[in-house]
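This report refers to the structure that appears directly beneath it.
Note that one protein chain of the assembly has been removed; the remaining protein chains are unaltered in position.
Should a chain be cited, it is by its letter among A and B, assigned in written order, with residues numbered from 1 in that chain.
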Amino acid sequence: MSMESLLETFFAECEELIEALSDGLGRLAAGESGDDLVNAIFRAVHSIKGAGGAFGFEDLVSFAHVYETVLDRIRGCLLAIDAEVLRVITRAADVLAELVENAQNEGSGTPSALAQVRSALEGYAGVAPAAPLHEPSLDFAPMAFEPISFDLDTPESGGRWRFVPDATFYRNGHEPLHIFSHLRAVGDLKVSCDFAEVPSLDGLDPDGSYLVWEIESSDLTEDVIQQTLQFLAGLYELSLVEDTVVIPDVEDQPSRPVSADTPAPAKTANATPASPRATLRVDPERVDRLINTVGELIINQSVIGQKVGGLGLEQNSELLSALEDYRYLAREIQEAVMSIRAQPVKPLFQRMARVVREAAEATGKDVEFVVTGEGTEIDKTLVERLADPLTHMLRNSVDHGIETVAGRAESGKTPVGTVRLSAFHRSGHVVIEISDDGKGLDREKILASAIGKGLVPEDARLSEQEIDNLLFMPGFSTAAEVTNLSGRGVGMDVVKTAITSMGGRVTIATEFGRGTTFSIILPLTLAVLDGMVVSVAEQTMVLPISGIVETIRPARKDVKSVGPQEDVILVRGSFVPVVALGKALGFASPHQSDPTYILVETESSGILALSVDGIWDQRQVVIKSLEGNYGNIPGVSAATILGDGKIALIVDIEAIAQLAASTGSGPCLSEQGIVA
Amino acid sequence: MSKLCVLAIDDSLTIRRLVSHTLNDAGIEVVTACDGVEGLEKFPTRRFDTVITDINMPNLDGFGVIEGIRTAKQNRRVPVLVLTTESSGAFRDRARSLGATGWIVKPFDEAALVDTVRMVAGRRRS
């Protein structure tokens, strides 16, 4: 085992601990209390500190130490939790998470809030706690073994006893089996259970204790048993049974099946703390390999399907129905494998809670952050890639969406603004919504600003949706002045590019004065896509169905030339610009005698008609990245392998629109008027 | 001489792996448990030469582990080392009074851990 793998363990564990920490703090904030809760919070920080020290993350350990000291005081009831304390320990969790991230990325940066939060913590810690790092690492306290008052040989060994636990025994979380294994460490032991006293159901007190256990041992004495069970003092009765009979081994008759039917031990099942969620750590590469192989299986299945299909068998032949089963099983496996990589968005959303808190603090606004659908699962790789776009969008919501307290009062709103982050599944997609109850988009201002920046011509007539989408144009920023929060040189265009690269899209719904909702719509997995297989310039290519509106074969008279290289099609009274797909991709395209047109919806250019030579098929394809071995190709997002083993490129419709716009072979935004 | 075998109880997976890694490298077998309850469950399953336990753990803490082990008379000789970040005197005294054999503060020195285990386990065997 290498140091790296240990470090990996550590960071994976930290992730879980920070999740537990945020969880705990969230519950505290929601008004819950109790020793267990505070203990769990304490332990999370404590464990990070303990393990962090092993790797020499001194900043992390020293901060965790102060933090832990404060939590320990809370735990010991030396410090009461008021709103301010809660705020500080919540902020401290953010700083701690950031320190862990820094350690993981080997970054040297210091969290901006570190000094402030640390001194606040130190204020609560009482005496500034000394860091434990330079303690001598071993303090050896030799133990005097021999002279303790115990007779090593007791004369009468062995016997049989009745062990009768009372109800408190179960209530305190004791489990007879544990007790017996405990006893067995001391001496030879046989245990049996007597159900005689269990009443019928109607007379049963669910909290009562009815089971009597008989213990037989050849070498234990009553004293030794009492000594061993000292910590149970008062919770049980032990009495000697005179006669000896053969009693089955505890292994032969385990107490568990018994306890399942009888109420008293069932109580212990409740009292026994739930074990942490059982998880299996798997190297992500193995999962990727599995996903790839299953992708191959799917392709292989469709190859066989094609070949068998070519045999001209009867519809109800056995081979075809077996093949159908094969297809079904292959899909099942694929879904199951994909779900391995699926992860709840919860940790991501928890990180976002931090982002919102920080943003609220930086802007001096009062913001309540509401999260729903934390359990929604999406592909792990998507979780990671969503962090940056979400961070940016949430900062924007706080910074530009939510009004100041005064501003909210003016509009008759509650002083505390709400930013909502939710995730849910909708028709084969995952939707993540970021909404605020702030001022909404000011379309007039947006349009004016875009015109001022030369992004759209002055006389442009844009639909509301088109105006909203201007936010995503490169070089656009709504804030009149750059604030220290969102004004970091990244615009919403970067957000959009990031989402698009995941195969998703972003939409905006806004109501002036009432708030704005951004929806990110993502495919369920990255690896499979519904595509339309087309032929273009003697190549087979795949268009993602998600971008396709419809396919049309217009009458010749409806295709009109509006320039040397520019055609438009009349579709239900509107003119739609034509983009020759082959040409946009730079293929020397032979002239298209009878092209088919596919209407696609793009964010940058609205509706376009892509002309292709023919449409073959519509099917699910397994996405293969080109970037690993080749690099990024303009206009192409990835590749896939078709049933015959040949590679087909997957077209990036958005990029095609941009390519067409930049090469002048298609429309650009200034021609939007035609569409509208 | 057969291999030494250590029961390591800690709720941190990182620490469990670190301890296992360190001791395994020194030819010492390690059985791990993730809290006091599991520790006490595993303790009777074989003859351990040393128990290493954390203090702060869910379900049953290290004090409970020491107590649970020490209450049986023939376990009074099993060395129990406490491996923790806690360094306060009160904690130490409490552990000692319950019967802890020694106290190692995290982060630990790997060689010192091995030496300590060998020392306490060896003493028991002599």
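Some points to look at:
Please note the rule applied: contacts are C-beta pairs under 8 Å (C-beta built on N, C-alpha and C of every residue); 3 or more make two chains touch, one makes a residue touch a chain.
Keep this in mind: contacts and distances are computed from a predicted model.
For the chain that is left out, the UniProt protein name among "sulfate adenylyltransferase", "Purine-binding chemotaxis protein CheW", "Putative signal transduction protein" or "Transporter" is "Purine-binding chemotaxis protein CheW". Although it is not drawn here, the omitted chain touches the following shown chains in the complete assembly: A. The residue from A:Q116, A:N292 or A:S535 that touches the chain not shown here is A:N292. If you put the hidden chain back, the residue from A:G312, A:G375, A:G454 or A:G631 that touches it is A:G631. Taking the complete complex into account, residues 292-293, 295-296, 299, 539-540, 585-587, 624-626, 628-631, 633-636, 639, 641, 645-649 of subunit A touch the chain not shown.
What we mean here is this: only the chains that are shown with their structure count from here on.
Mean C-alpha position of subunit A lies 36 Å from that of subunit B. Touching subunit B in their complex are the following residues of subunit A: 1, 6, 9-10, 12-13, 39-40, 42-43, 46-47, 49-51, 53-56, 65, 132-133, 135-143, 145, 148, 150, 152, 178, 181-182, 184-186, 224, 227-231, 272-273, 276.
Residue ranges on subunit B touching subunit A, taken from their complex, read 11-15, 17-18, 21, 34, 37, 40-41, 43-44, 54, 56-59, 67-68, 71-77, 79, 84-85, 87, 92, 96, 99-109, 112, 116.
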